[in-house]
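The structure's right below; bear with me while I get my questions together.
Only a single protein chain was left out; the remaining protein chains are all shown in position.
What follows is subunit A.
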Amino acid sequence: MDDVKISRRLFVSAAVLAGGGFVMGFGASPSEAQSAAARLTDYVAVAPDGTVTIRAKNPEVGQGVKTMLPMIIAEEMDVDWAQVRVETAPVDEKTYGPQFAGGSLTTPMNYETMRRAGAAARAMFLQAGAEALKVPVAELSAVKGTVVHKASGKKLSYGTLATAAAKVPVPDLKTVALKDPKTFTLIGQFKGGVDSPKIVRGAPIFGIDTVVPGMKYAILAKPPVYGAKLKSANLDDIRKLPGVAQVFTLEGKGDFHGIQDCVAIVADQWWYAKSARDQLDIVWDEAIGVPHDTATYAAQAETLLTGSGEPIRDKGDVRTALAAAAKTVEAVYETPFIPHVPLEPQNCTARVTADGIEIWAPTQSPGGGRRLVAQTLGVPEEKVTVHMVRGGGGFGRRLENDYMVEAAAVAQKAGVPVKLLWTREDDIAYDYFRPGNYHRLRAGLDGAGGLSAYQAHGVTFARGGKTAQGAGITPDGFAQITVPNYRLEQSLIETLVPTGYLRAPSSNSLAYVHECFLDEVAHAAGKDPFDFRLHLIETAGKGPAAEGRGPDYDLKRLKVILDTLRTRSGWDRRKPAAGEGFGLATYFSHRGYFAEVAKVRVSPDGTWRVLKVWVVGDVGSQIINPAGAINQVEGSVIDGIGELRQAITFDKGRAVQGNFHEVPLMRMSEAPHIDTHFVLSDNPPTGLGEPALPPVIPAVCNAIFAATGVRVRKLPLTPEALAKKA
């Protein structure tokens, strides 16, 4: 999700709203923009009473885009935020362009286009105002939804001008005048989420709250081992249970993203369906799972790490540089599979009629779900309507639409609208997990304590012989650019377990591995970890870009955040008490630069807690909505600390852990103090859903080393691992 090209041609068209008013449609071509505007509901509408309706085009799963994207349009339109009503857009990628939530891409893909669209609307209102007031447009300004002629003191509201503005030719988006960011009055202001007033009252706005007339409730019994085949089940007994309406099987077609063999129970209420499933006596042929044990994977990895892997990147001459090094450092690191566990369990409501299929889904990828449903059920895509419903968390899990196609298939077979809901145990058992990985790292130090060679061999997982989804061993950008001799190798272990993208995919494990190892190397060189990194930055030649991790890695931006963090965290004046330690880490992912210092305390029994984390980030020239931005950073930091304790293990292909008592999330009393600071740089604004997460994991581990002398080379981090030496 990190490598999507950020360029999008955008066209706009305008039309008069029914009963008077202004509506502006968007499209990827002029004709699409025209037809969008002609529908009179898209994308920005100004009613005669002055109400501005802005469609939020991307799925909202807690990352704040439903508030942030409309703010950009409202800023350039010069309307008062209090006038703005935000509505979720329909799923229509021809009109709206890509509609997904992933890769921290909403901001970089939309900031410029949303600004230009808003500016075009403002220009049209100004022109309409010039014609109405019979004054040159240059004498007018736009202030909070009003066109103002300063010389005469005359004013006309956007509402009054709306119908006339809709008839003004749309300016060329390429040349339309944008506001000077110094004059922004909305972008940069702390704005609460547009759905929040509904949330605090418990209004029904989440996917799980969907109710459709005549709807039944469904649950599935899916194979505990991915791809296992259904052998037998006591379906007739289940049919007799209270509240049960229908019981039937669905056959898996081998689609990795789609339906597996399963039993569907459709009932009058979900509790009846769930209770009936508890009585299900089901036999699976799950022999395919036998080779898939966590211990077997670890043994395979150990063997693979004794040899070489497939070269991914090779720069300079690592072998010679290591042989010539004054000192070498070597370590083996390991990370486990971990789950997504968004708090709202997977669910979807579907209605299948002769006219088509209607879906209500909390999904991060509505377009992908629509295609999957169309293909699986054998209907044309245009017959499938997907409504985006607020998702109770995503974290990458809802980039998959397995629950969506399941709901559609159950509704089709049942002949009634159905709300499918998984249990938490289902959510964990049937996750597309963040895959684990294993690494052997070698570094060579020259006589001056500089890093002359860096070699990494990563073992990750494959599906059908190819690197599994979300499993790639990508180059560590920092080492690749700063170290003259760099080699990265990858080896693969075939897995049956479905894998996928978890918030900051790849980076969420690779940052831990490389930034902990870099701390080891700095220690071996006898240097302060800040000094060691700054020295590497200063001496770095012009290396290749950090390929596969977005645009070029800009070491100057990294240096600024390191310097700022050093000051803010009081690093050089730190005075850890006994059992306390400070650790540093930094990572570049999703176009964002983050450096973090963690302060931890480890007790003699090995229990540890993070007391404080200092965060400095650079995500470009503008923090669009500080309310959402700081929340994302704080959440990422706490989420990352929580990942240190999590692991999903496999026993003959089955996930062993079942619910939150076995997948610990961070709780209130464990959340540390967090100091968040953004450095504004002269770069386009980029997203914040992910990049603050990766560095916190190694920062905590490096702080634990500082506190105890114990290197954390294997996750999850348990008190037992620290108790011996703390």
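Assorted remarks:
Rule of thumb we're sticking to: contacts are C-beta pairs under 8 Å (C-beta built on N, C-alpha and C of every residue); 3 or more make two chains touch, one makes a residue touch a chain; residues count from 1.
In the analysis below, contacts and distances are computed from a predicted model.
The subunit not displayed here is recorded in UniProt as "(2Fe-2S)-binding protein", chosen from "Pyruvate dehydrogenase E1 component subunit alpha", "Na+/H+ antiporter subunit D", "Cytochrome c-type biogenesis protein CcmE" or "(2Fe-2S)-binding protein".
Taking the complete complex into account, A:631 is the one of A:234, A:294, A:467 or A:631 that touches the chain left out. Looking at A:90, A:342 or A:691, the residue that reaches the missing chain in the full complex is A:342.
Only one of the listed residues, A:64, A:97 or A:129, touches the absent chain: A:64. For subunit A, the list of residues touching the undisplayed chain reads 61-64, 190-193, 195-197, 199-204, 206, 208-209, 211, 217, 242, 269-271, 341-345, 390-395, 421, 423-425, 599, 611-612, 627-628, 631-632, 634-639, 642, 659-661, 665-669, 671-674.
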